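Below is one structure; the comments refer to it alone.
With one protein chain withheld, the remaining protein chains of the complex are depicted in position.
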Amino acid sequence: MKTLRHEEEDVVKPEKLHVGIIGAGRIGRVHAESLAFRLPESRIVAITDVSPAAAEQVAARCGIPRVAASSAEILADPAIQAVLICSSTDTHATLITQAAQADKHIFCEKPIAFCLHQIDAALAAVKQAGVKLQIGFNRRFDANFMRVRHAIQTGEIGAPSLMHIISRDPAPPPLDYIRVSGGIFTDMTIHDFDMARFLIGDEVEEIYTAAGVMVDPEIGKLGDLDTALTVLRFRNGVIGTIDNSRRAAYGYDQRVEVLGSKGKIATENCYPNQAVVSTAQSVYSDLPLNFFMERYQASFTSELASFVAAVLEDKDTAVTGQDGRAPVVMALAARKSFEERRPVRLAEVG
Amino acid sequence: MKTLRHEEEDVVKPEKLHVGIIGAGRIGRVHAESLAFRLPESRIVAITDVSPAAAEQVAARCGIPRVAASSAEILADPAIQAVLICSSTDTHATLITQAAQADKHIFCEKPIAFCLHQIDAALAAVKQAGVKLQIGFNRRFDANFMRVRHAIQTGEIGAPSLMHIISRDPAPPPLDYIRVSGGIFTDMTIHDFDMARFLIGDEVEEIYTAAGVMVDPEIGKLGDLDTALTVLRFRNGVIGTIDNSRRAAYGYDQRVEVLGSKGKIATENCYPNQAVVSTAQSVYSDLPLNFFMERYQASFTSELASFVAAVLEDKDTAVTGQDGRAPVVMALAARKSFEERRPVRLAEVG
Amino acid sequence: MKTLRHEEEDVVKPEKLHVGIIGAGRIGRVHAESLAFRLPESRIVAITDVSPAAAEQVAARCGIPRVAASSAEILADPAIQAVLICSSTDTHATLITQAAQADKHIFCEKPIAFCLHQIDAALAAVKQAGVKLQIGFNRRFDANFMRVRHAIQTGEIGAPSLMHIISRDPAPPPLDYIRVSGGIFTDMTIHDFDMARFLIGDEVEEIYTAAGVMVDPEIGKLGDLDTALTVLRFRNGVIGTIDNSRRAAYGYDQRVEVLGSKGKIATENCYPNQAVVSTAQSVYSDLPLNFFMERYQASFTSELASFVAAVLEDKDTAVTGQDGRAPVVMALAARKSFEERRPVRLAEVG
Partner (left out) sequence: MKTLRHEEEDVVKPEKLHVGIIGAGRIGRVHAESLAFRLPESRIVAITDVSPAAAEQVAARCGIPRVAASSAEILADPAIQAVLICSSTDTHATLITQAAQADKHIFCEKPIAFCLHQIDAALAAVKQAGVKLQIGFNRRFDANFMRVRHAIQTGEIGAPSLMHIISRDPAPPPLDYIRVSGGIFTDMTIHDFDMARFLIGDEVEEIYTAAGVMVDPEIGKLGDLDTALTVLRFRNGVIGTIDNSRRAAYGYDQRVEVLGSKGKIATENCYPNQAVVSTAQSVYSDLPLNFFMERYQASFTSELASFVAAVLEDKDTAVTGQDGRAPVVMALAARKSFEERRPVRLAEVG
C-alpha cells in the first residue's frame, strides 16, 4: 500500500478511505450503515454479494453508487483502498489472500477460518503484501469491556489472578446454522476466547472444558454442544473461566469479572432502560438488550472507525491477524479437551 | 399544507421530507446530524445562521447542498416542506408565525417565548395555517421516561399519587448565559414542567416553590436562583416535586419516581458503562454521563424521527404547541410563588 | 441520680443498669427482648402493664423476675435506676414527670405528647430532677441513616442544599388507630421530622405541606390524611421534602437523599436478601422488609444500648427531650400549613 502512504505524505488531511464491501448479509448491512451514516471519513465505492438483490438493497439504503458483479470486480478496482469481508466464513481465508495480493487493506469478519493451515496462508499473504488486516472482534470496542481492560492495564486492580466471562445467547440458532457453524467453540466461544486475551493481555497455555447438551437434544444429535464451561490457564498464571449457554431465557447475557491483587472489576449486563418497578408481587425491571445487534450496536461502529483511522493514519490495527488466529487455536483445544476429558495445552493443537 | 397531502395520495411511498434549518449553533448542528446521518426519510435542503461561517461548517459536515442567506430565504423556498427553528429563543415566536404563514411544518426548540402573548400569537398562526408544530422537549423520547409514562398509562402502578423529578446540571452555565436565560424556571425547570405533564398525563393547577442561591452568589446577584424545589399539585390530585440544582458535583442527574396505588416506578441515572470496581478503599463506578448531549443523544434523534413521521404520515405531533405553552405558564407561577412565598394557582398567571 | 454516679466513682466496672418497664405492648416486648437477650449490661427488675396478662407473658419470655401492679410500684422501687415508658401516648408526659420526680432515668417512646404545654411541663420536670431522658427515635440508629449523617457531618458531600426523605408504610393502620393517632403528621411524619433534623443537624424554620386522601376515603372521613408531601426550610438554607404515604403496595419504603456542594449521598431501601432472578418475563427480586419491626430490628437494640451506656457512663443521651419536642412543633406547623394552604413558620406554632 505504498500508494496510499505516499498520498498521505503529500496531503495535510488524508482523503476519505475508499471502501469496497464483499457480502451484503446481516453483518455486511450493519457495516455499510456504519460507514455510510456514521463515519464521514469513509466512502463506500461498491458492494457485492452472491445474491445481487441483497447487494442492491443495501446499496439503495446506504447510497452506495455501484453494485459489483463479484468480489473479483471489487478487488480489481484501483479506486478501492480497503475491503470489508463480510461473506460466509468458508470464503474468508481465500478472500484475505486475494485482497492482500490486490494491495487492499482488509477488515475481515471472524473467524478467519476453522483450519490453521488456511489461516496461516492468509496471514502470510497479508504479511507479504504489507497491507493492514483487522479482524471483526467488535466486543473489544464495547464500553464495559474497554473499562475492564483499562483497569487491568493501569494497575487499578493490581495483578490479575482470576477472570470470569459469562456469555450466553438468548436462544439457540436454527439447527441449519448449527449444522455448518463449526460447533459452539468456533461459533460462539470464539468471541470469548478473544475477550479473554484482550482483557488479560496475555496468552493462554492450557484449556480444560466441561460441556454438555442441556438446552436442546437436537443440537446434540448434530454433534454439537449447547452448554460449556471452559477453564483457561494463562502464561502469567491467571486462571479464567468462560460460561457459555445457547439459551438464557431472560435474554442475551454478557458480563466479565476480574480479580486482582488490589481488588476486582465486574460489569453488569446491559438493559434498555434504568427503570425499576416495585409492586405487591416483586421488584422488577425489563429484560436485558436481547441480542448482539442491540447490545453491541455502538461497538460495531467503533471497530470500523478504528479500522478506518488505522488505515488513514497508518497505525497498527486494533485486532491483528494473530488476534484472529489465536482464538481458533483455543477453540480447537477446547473441543479436544471436551472429547478427551482432560486439560489440553495449546501447544498440542496450535 | 394541502400540497404535501395531495402528493401523498398519489404515491404509495411518501417522498423524503425536505427540510430547512434555521440556526446552526449547538442544537442546530445536533439536529442536522440526526437528519443527515440517521434519518434517511429526510433531506436537508438548506441551512442558515446569523453567522454564515457556522452554517457553512454544518453544511460541509452534513452534506447540506445550500447555505441560505437568511431565514426568509428558507421560508420562501417552495421545495422546503418543513423548517427546524434552532435560533435564539427571542426569535422563536416570530419565526413560528412566519413559517406558518409560509405554509411550512415547524419543529421549534423550547421555549416558544417567555411571554404568553407572543406564544398565543404564534400558536394562532399555526392553527390558522393548519401546519404541524412540534416543540423540542426531547426528554419525552428518552427510554427511561417513556418507560415510566408507559407504567402510568397502562395502570402498571395503579393510580399515581406522588411524583418526584430530580433534574440537576453538572455545573452552572456561564454568567453571560444566566443574564439572558430568563431565569432558572424558564431555562432549566421548563424541561421538568414538561416532563411532569408528560408523565402524569394531566394538568397542574397549583405550584409552590422554595428556592435559593446555594451554588454561586454571582448567580444571585444577577437576580436568578440556582437551587429550587417546586411542588406541583395536579388537577387529578397527584402531588409532585421537582428538585433542581445548577450544580451536581458528580455530573448530570436526571431521575424520576412515581408512586401509585399498585406500586412505584423509579429510574436510575445513566452511566457510561456498567463496570463496578471494588478496592481496599471502596466499591465504585464511573461518573454518570456528563451532560445532556451524552445523556439525551438518542432522544434528540428520536424526536426528529417522530416529527418527520408525523409530517410524512399526516399524524399529530408528539409535542404540540399547547405542550410548549403550558410549561411557560408553570414557570411564571413558580417564579411568582418564590417571590410571594405562597402557593400560586396557574389560573392566576396563565 | 447522685446514687448511681457515686457508685460509679467507687467501682472500676459499673454495675448493670437496673431497669423497670412500663407497658408490655408490642414495643414494650421488643425493648424487653433487647435488654434481656442482647444487652448484658442491663437487668430488667420489673415490668407492668394495664393488662397484667400481657406483662406476665413478656416477663415469662424474657425472664423478668417481677410483674408490678402499676407504674407507681415501678417508680417506687429503689432498686430501679431507669424506666422505659412504653405505654400509650396519652400517658407519656405524666409518666415522664413522675419518673423524674422519682429520680429515675427515662427512656420514653415518641411522641412525648401532642400538646406542647404537656411536653414542656415534662421536660421541666426532667431538668429539675437532673435525670437523663432519651426519646425513642430509633431510626437515628439505623446503619443507613447514620451513614448519611456521617457524610454530612464530615463534609464528605460538602455543604448540604437539598434533602429528600421517602417514608411510606406498607398499608394504613386500622381505622380505630387512625381515630386516636393524632393524625398523619404526629403519628407518621414525626419520625421523618426527627430524621430531617438529625441528618441536617440544624433546625427547620418553615414548613409547607401539600396533602390529600388518596389511599382510603375512610381515612378522610375521620379527618385524617393518607398522602402528604412536606417541604422543610432549614435555618441554614437547606430545602427538604418528606414524602409520606400510608400505602406502598410493595412494602415499607424508607430512603433518604442529600445533595451537597461536593456530591450527594442516597440510601436504597432494605431487602431480605440480595438475590436477583432473571426469567423470560422480567428481572426481579423479593419485596423489601415489610415493616418497621423487620427493618429497624437492629436499631431498636442500638437505641437501648445507647441509652444504657449513656446512664452507666454518665453521658448525654443521643436523643434529648428537645429532640422529642421539636418534631411535635413541626407536626403542628405541617397540619396548619395543610389547612391554611400556605407555608407556616415554626415560630407561629412553637
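For clarity, chains are labelled A, B and C in written order, and residue numbers in each chain start from 1.
Here is the rule we go by: a contact is a pair of C-beta atoms (placed from the backbone, for glycine too) under 8 Å apart; a residue touches a chain by one contact, two chains touch by 3 or more.
None of these values were measured; they are calculated from a predicted model.
K.L.:
Looking beyond the chains shown, say which of A:Thr227, A:Gln254 or A:Thr301 touches the absent one.
P.N.:
With A:Thr227, A:Gln254 or A:Thr301 as choices, the missing chain is touched by A:Thr227.
K.L.:
Of the residues C:His18, C:Arg38, C:Arg66 or C:Arg342, I need the one that contacts the missing chain.
P.N.:
Missing-chain contact among the listed residues: C:Arg38.
K.L.:
Can you work out which residue in A:Ala124, A:Leu162 or A:Ala280 touches the chain that's missing from view?
P.N.:
From the options A:Ala124, A:Leu162 or A:Ala280, the contact with the absent chain belongs to A:Leu162.
K.L.:
Touching the absent chain: which residues on chain C qualify?
P.N.:
Contacting residues on chain C, toward the hidden partner: 37-38, 40, 61, 143-144, 146-148, 151, 156-157, 262-270, 272-280, 286.
K.L.:
Which residue numbers on chain B touch the omitted chain?
P.N.:
Given the touch definition above, chain B has residues 248-251, 253, 271, 278-288 touching the missing chain.
K.L.:
On chain A, what residues meet the omitted chain?
P.N.:
Considering the whole complex, chain A reaches the absent chain at 158-159, 161-162, 164, 168, 208, 210-212, 214-215, 227, 229, 231, 233, 237, 239, 241, 243, 245, 247-250, 253, 259-264, 341-343.
As a working rule, only the chains that are shown with their structure count from here on.
K.L.:
CA centre of chain A versus CA centre of chain C: separation in Å?
P.N.:
Whole-Å distance between the two chain centres: 59.
K.L.:
Using the touch definition from the top, which residues of chain B touch two or more other chains?
P.N.:
If we look for residues of chain B contacting two or more partner chains, we find 262-264.
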